[in-house]
Structures are given as structure tokens and as C-alpha cells.
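A protein chain is absent from this complex, but the other protein chains hold their places.
On to subunit A.
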Amino acid sequence: MKFHATIHDLALLIRTVQSLVKIDKIGIIHFTAEQVSFILDSGQTTDDIQVWCSINQDSIFKTYVVESLSENEIAIEVNLNNLLHALKTGQVSNEMSWKLTKKDNLPYLSISIMCEINNGLPLVQDVPIQIITPQNLQRHKEPDLPEPDVQIMLPQLSKLQCIVDKMKEMANTILIKANMAGAMSLSIKTDIVSVQTLFKDLEHPQIEGQPEYVRDENKTAEIRVDIKKLRKVLYSHYVNPKNAVLCLVKNQALVVHVLLDVMYLTYYIPALL
């Protein structure tokens, strides 16, 4: 098993990990020839948010070598806080390289940079990891959900986060409603207060390979989710996405796709019944 690579776009990587670390501490990084994927699914046992993220490897890495006995794919489990810490330290230098190493029989992701002081001081940070076998990796699968009832493009995520932030102070759960005519509403309701925010004139995504969508006011869907979970998902505005799509699957889940040209983040938020 061999892995070494040099980083090309550290900023994007840091922003991604910053968004992910808000969801969960532990994540799986899956290296393949084309993609680097992050999987945060808490072992699929709890009803927490699941995140499936995939980045084109050549948009982050300059050089990239992945070799293993399982079709040249490697999967590791890492503490995202540690990873983020190491990445942030690496911001001082232009050259960062990653390597899988073993010290005292324990696997590490060695992140090394050359500091620019004193004619170059090598700095190596070893992030402890666990190797995930291909069999174990099989157990992590993206949730298989039916076709969403409503798909709508979200307004600016940072703006949404402010609104959800204030709502979080007042209630525990939030009801999200949308229709196929560009309207979406967020509402909370308690004994003391009820608040509803309405967005109009939103777009709907055009999905490749599917017929063009038809504007339909009567096609609506609503889902109730935990407010804190929704707020965590909205931290994805850190990556400065090009688009964000909200999919409502009635009684099951709220799916948020955050999209950039070179990567996507998909969040699955379980519905509260």
C-alpha cells in the first residue's frame, strides 16, 4: 500500500474540511485514481447527518500516487479536527506533501511542509489514522432514497444560516416546505412564538438525462428536521459553492447538494416524524 501526493489547492481543502468538521469529528477519506471522497456517516447507526463528499483529485493534488492491492484504492479513517489543525499549520508554506507512513506499527498520514524560516525547516505532522479494509468500506453506502418530491435551488447559504441561527434560539425543530414553482418556506412554531420565512422566485435544477421540469404550484412537499442539524449543514457555505440544491423526500430525509465545478457535498438530514 503506497500513497504520496503534493497539494496544489490547500485553500479548497481547508474550506472543505472546515465544513465537514462541523458535522462530525471522525471521517473516512477514500482515495481512488480519479477522486478523493470524504464519508461522514457515524457508522450509519445513529440518526445523525450523513455527508458524502467527492472532489476531483487533480483539483487538489499536484502529484498523486495511489497504489494498493485493492484496485489501487485506499480508505483511511481520520479525526477531522487533527487533520484540519495540520492543514492550517501548513498554510505558511507553499509546498505540502502527504504520505502514508507507519511508525511503531501504527499507521499515520504524514503531512510535511517546508517552513520558510531559516532557509527551510522541514515540519512533519503525523495524523493518526486507521486503515479501512475494502470489506469494511463496502458497509458504507450512500443512502438509497426514492426520487425526491421537490427539488429546488437554495438562496445564498450564508443568508440562510443567519435566519436559521435566529430560529434556533426560539425552537428545536424546523419545518421546511417547498413547491415546484420557486417557493420555499422555513417555519418554527412554539407556544410563545411562530415564525415563518418565505422565499420566492427560486430556481429549480435541471438534471442531466431527465426531462425538463414543469413549474407546478401544486407539487409541494414538507419535512420537519432538527434545527441544529440544518444549521450545521449550512456551514457548507465555507466552500463558496456555485449552487446548492435542496431535495425533499417526504417522511424520509432532506438532502442538500452543495456544488462546485470540481466537487460536490451531499448532506442527508433525517426527517423527524
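Just so it is clear, contacts are C-beta pairs under 8 Å (C-beta built on N, C-alpha and C of every residue); 3 or more make two chains touch, one makes a residue touch a chain; residues count from 1.
We adopt the following convention: contacts and distances are computed from a predicted model.
Per the UniProt record, the chain missing from the shown structure is "Cell cycle checkpoint protein rad1", taken from the list "SKP1-like protein 11 isoform X3", "L-lactate dehydrogenase", "AP-3 complex subunit delta" or "Cell cycle checkpoint protein rad1". When the whole complex is considered, the residue among A:71, A:104, A:144 or A:191 that touches the unshown chain is A:191.
When the whole complex is considered, the residue among A:91, A:136 or A:158 that touches the unshown chain is A:158. Of A:26, A:114, A:153 or A:175, it is A:175 that touches the chain left out of the display. Taking the whole complex into account, subunit A touches the unshown chain at residues 155, 158-159, 162-163, 166-167, 169-170, 175, 177, 183, 185, 187, 189, 191-201, 220, 222.
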